[in-house]
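A single structure is presented below for examination.
A single protein chain has been removed from this complex, and every other one stays in its place.
Showing chain A:
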Amino acid sequence: MAEPLIEKSTLLKRVRTAGKALTTPLSPDDYLKLLNPLWTARELRGRIEEVIPETDRASTIVIRPGWGWRFDHQPGQYIGIGVEVDGKFHWRSYSLSSEPTRSGGTVSITVKAMPEGFLSDHLVNGVKPGTIVRLAAPQGNFILPDPPPAKMLFLVGGSGVTPVMSMLRTMARRQSMPDVVMAYSALHEDDMMFRAELRSLSEEQDAFTLYERFTEADGILTPDQLDDVCPDWKERETWACGPAPMLDATIEHYEEHDLRDHLHVERFTLNLDADGETGGTVTFGVDGPSFEVDGATTLLEAGEANGINMLFGCRMGICHTCDVPLAEGKVRDLRSGEEHDNPQQYIQTCICVPVGDCTLEL
């Protein structure tokens, strides 16, 4: 099996190598995890400790990571979480809402159940404490600089609050809260996540100003209303996270004022081709070359036609020699008509075509 990828300590690496003489071709972790499912560094895992409801549709999920996890993420980063549903792992990314060095050895994400989001719904309403999940290490550039700038503005909508929550908690704990304004849009009061915590934070911390906007009653916050909500917004370093239309409007507004450099944006959703048309731009390898591929050409054929060295075998979906992980985007299995859009899922390139833009890991 694959070598343990995530062990960083040299001593433990040596111990593992020595142990492998006894367990080859498996790793010692493959046996240790029979004793405790978290005792493995084959890949990152965690156990769900607690599911805390935040609103009717959102819950905070507290996870105890297993071996190999480092609690040094930067506030604002997100993690990948792989949850087993009916025998199959589904992966999604969620921002960490916990702050980095919290004691107790747990991290937390806050998830909002989306109408079409089957995994988010499962996490909010279905997942039981004790469940073992797979994790991907924290990543992302939507982060809090250290030290934070003197004047900050957070523009958040809906579940876009989660990465900002991690930043606020970090600044509050370090007692380094600069002049912060937060404009938080939610459908209505009950839909506002972390409501109690945010309100008490704004009472305790003079430097933190919270503006609540309930869009069902008052309509969405348009960028031109920023002058009323936060008159000095042009002087502030801004972090925006929320639904795509809100982010697009915000970016446009900042560009008009020549302030794009002072705006940091986090997008949650990928632009997938919704109408199911096949064909798109396929990127072979993260940061690899990209080519236009029509909907009748398999990913394998497209790669070969463009000189990409791709594994192949039977070319008819039997042997799985050609499997590669999907990095992002969506593909369709021509044989079954099934569509795959799980990042990290292995797909058979000889029988899959792109549905919109996608990237393969090679």
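Throughout what follows, a contact is a pair of C-beta atoms (placed from the backbone, for glycine too) under 8 Å apart; a residue touches a chain by one contact, two chains touch by 3 or more; residues count from 1.
To be clear about the criterion, contacts and distances are computed from a predicted model.
Q: Report the protein name recorded by UniProt for the chain absent from the figure; options are "LutB/LldF family L-lactate oxidation iron-sulfur protein", "Zinc-finger domain-containing protein", "Threonine/serine exporter" or "Fatty acid desaturase".
A: So, among "LutB/LldF family L-lactate oxidation iron-sulfur protein", "Zinc-finger domain-containing protein", "Threonine/serine exporter" or "Fatty acid desaturase", the name matching the hidden chain's UniProt entry is "Fatty acid desaturase".
Q: Given that one chain is not shown, which residue among A:His90, A:Lys112 or A:Arg236 touches it?
A: Result: among the candidates, A:His90 touches the missing chain.
Q: Under the stated touch rule, tell me which residues of chain A contact the chain that is not displayed.
A: 1-2, 21-26, 30-31, 34, 42-43, 82, 84, 86-91, 134, 309, 311, 313-314, 316, 318-321, 323, 336, 342, 344-346
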